[in-house]
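Okay, handing you the structure first.
Omission of a single protein chain aside, the complex is shown with its protein chains in their original locations.
So, chain A:
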């Protein structure tokens, strides 16, 4: 294309007279700006992400390799016969070894309880102690000394801990203390948010076998449960009634509680009180709990446990063969 007149400037399109502005610099700025902005955004994103992770990665979330998934806690009365004691320990140790868990056996007299209160209160400091010993372990599993693990092939994750499993198993909108407590378990409960899993027997909450998720909430829950004023209150069933009390009076505890069917965690071998037959222990159940054998002076735990202990050994040996 030819023009009739020569152009006056080399770049007639420029809206800026060259004398007034540093045109090339502006040009370079304009082309560089997206890259600069992009870079800044990237840095911000990285910083943001890093700060996020550092905030959430508390001691609980960070798990060094080799951390057991679950700590099994059983408090043992020092007056138990050595064989009975050894049986209980092998029963738990065997189960823990199969699934990469660990077991912890403090004595009921190891903790500084108040004078004149039942030794069963030592359950709570024992759990708190286990949390101190295994700070990165996510779950604590308390199993009373009157119970045996009868189906060691079942890992706790598929039994209750996996949120999907828990969602299917947990009982919502059920009176906490049967039959007619006005306080009911939450009907809209998210399984990921559950921090306390236990079962109910016909009398109330069955504290003989329970799972607590380690963390800030567990500290609160255990410390509150262990409060001296509860210990001195003379609850009829000691820590069992104290548990029922705090669950019913404190929403922050109730909100974290999931009830599961009794036979998933805590099958009773005998009918105690009004326990129905459908909740009784049957072969293949995870736990057999000889509930009440310690409290009831007419019963002897060791004797009662004998047959099932033999059965457990048979099953174990069958598997080994």
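Worth a mention:
The working rule: a residue touches a chain if its C-beta (ideal position, glycine included) is under 8 Å from a C-beta of that chain, and two chains touch if they have at least 3 such contacts; residues count from 1.
Quick note on the criterion: contacts and distances are computed from a predicted model.
The unshown chain of the complex is recorded in UniProt as "Alpha-1,6-mannosyltransferase", chosen from "3'-5'-exoribonuclease", "Alpha-1,6-mannosyltransferase", "GPI transamidase component GAA1" or "Replication factor C subunit 2". If you put the hidden chain back, the residue from A:173, A:223 or A:303 that touches it is A:223. Checked against the full complex, the one of A:31, A:132, A:236 or A:318 touching the unshown chain is A:132.
From the options A:27, A:174 or A:250, the residue with contact to the chain not on display is A:250.
As for the chain not pictured, it touches chain A at residues 1, 3-5, 8, 12-13, 15-17, 106-107, 109-115, 125-126, 128-129, 131-132, 135, 216-217, 219-220, 223-224, 227-230, 232-233, 245-246, 249-253.
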